[in-house]
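Heads up, this is only part of the complex; the chains shown haven't been moved.
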């Protein structure tokens, strides 16, 4: 099966990190490709960044459809453009936030999400609510670091995350931790080892969920809201496709 | 005060209809401008259309900021890109769905929304939920017509809406009706007259709410999630700005 992992921002090193995380867990018969648009914000920190990133991401999905991709993983924790992507794709489209929340709800009764900037906290809270976590999501915490700073000093990033994980366990009563940014994915194993807590990386979760859905024969419903977009004059689409 | 009404799709006649509806209620000291991007889908029917329309809409808001616009009305009932727009604007940004829901919650205890295509029903249900309507929103109904068909045979459109309004009163126990598409705004008065029901057009509601917020001295909070986007390499932004 062919899975396309799309990092919706234009930072190649993040795409590569997500690809390595995905590769480590992908099944042997999964062909995994990872890309990022070049015409996107360098990181996605807030609704405006999301909005600017989505058209190019959708263009990649259209190209993926043309070459027979079976499922897509959107490797940004805000799950930008998830509904739009599902309208365009035949197969399943998995958001890493939704995937991580679903994994957490299978292995723990309460969990905490740790993200980058404080401004992302309400966005992720709303996602967790929309995905049905309710009070199972104890808290969304932030380490107060920009996305691109995560990779600059990995030792510092790890230290900050360890501290928040321990607080989540102690203060929130969290039984599992979700890493709230694709840029944290390669720290997952070390964080588990250092804290003794189950730590869920959304990239890993989404790749396994994508394989599961394709393997189970599930495709995106084309009855109702996720039906293909109706054909219309859409100059912007052509414009962005060309970029 | 200067209010910019943005129709996020590229259909000029819809922009003009919304402008006329807005003009009828705007205060005498309100300077109302209405525009639509030319590089947008012709109508917005679903998440993918929304996603393709938003970057050009945000570009208009950036231009509006440069020339001193005090508040913005997004004249599409899906409230596309509302959070993103609020990050970019200094003054208030009003979505016509949120505005209509807030008006309804002041004048009635239960209401029904009537939209165009069935595929928009879940989108609008989720918006009403996110805006806090809960069970006050009895139902989202659809007349099963594409957005652009609304204007083609106005008599037929009106007839379909009258029938749904009467069902909403009878079957849903609705005490007020919200028109779930900017393209229905000019029918509002006739529908009120024919059905005896309060009928709320989101364009009207949003313009008055925008005036109220500016008049009360309220601006978008720049503390937290609606803070201005952080400056980053964002090639797509430039690209779409140029279109």
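The chains carry the letters A and B, assigned in the order they are written, with residues numbered from 1 in each.
The definition used in the following text is that a contact is a pair of C-beta atoms (placed from the backbone, for glycine too) under 8 Å apart; a residue touches a chain by one contact, two chains touch by 3 or more.
The model shown is predicted, which means the values in this text are computed figures rather than measured ones.
Here 2 copies are displayed; the structure file describes the full homo-oligomeric complex as 6 copies.
Convention: only the chains that are shown with their structure count from here on.
Centroids of subunit A and subunit B (each the mean of its C-alpha atoms) stand 29 Å apart. Only residues 10, 37-43, 45-56, 58, 81, 83-84, 86-88, 118-123, 126, 130, 146, 224-225, 227, 229-230, 232-237, 239-240, 243 of subunit B touch subunit A when the two sit together in their complex.
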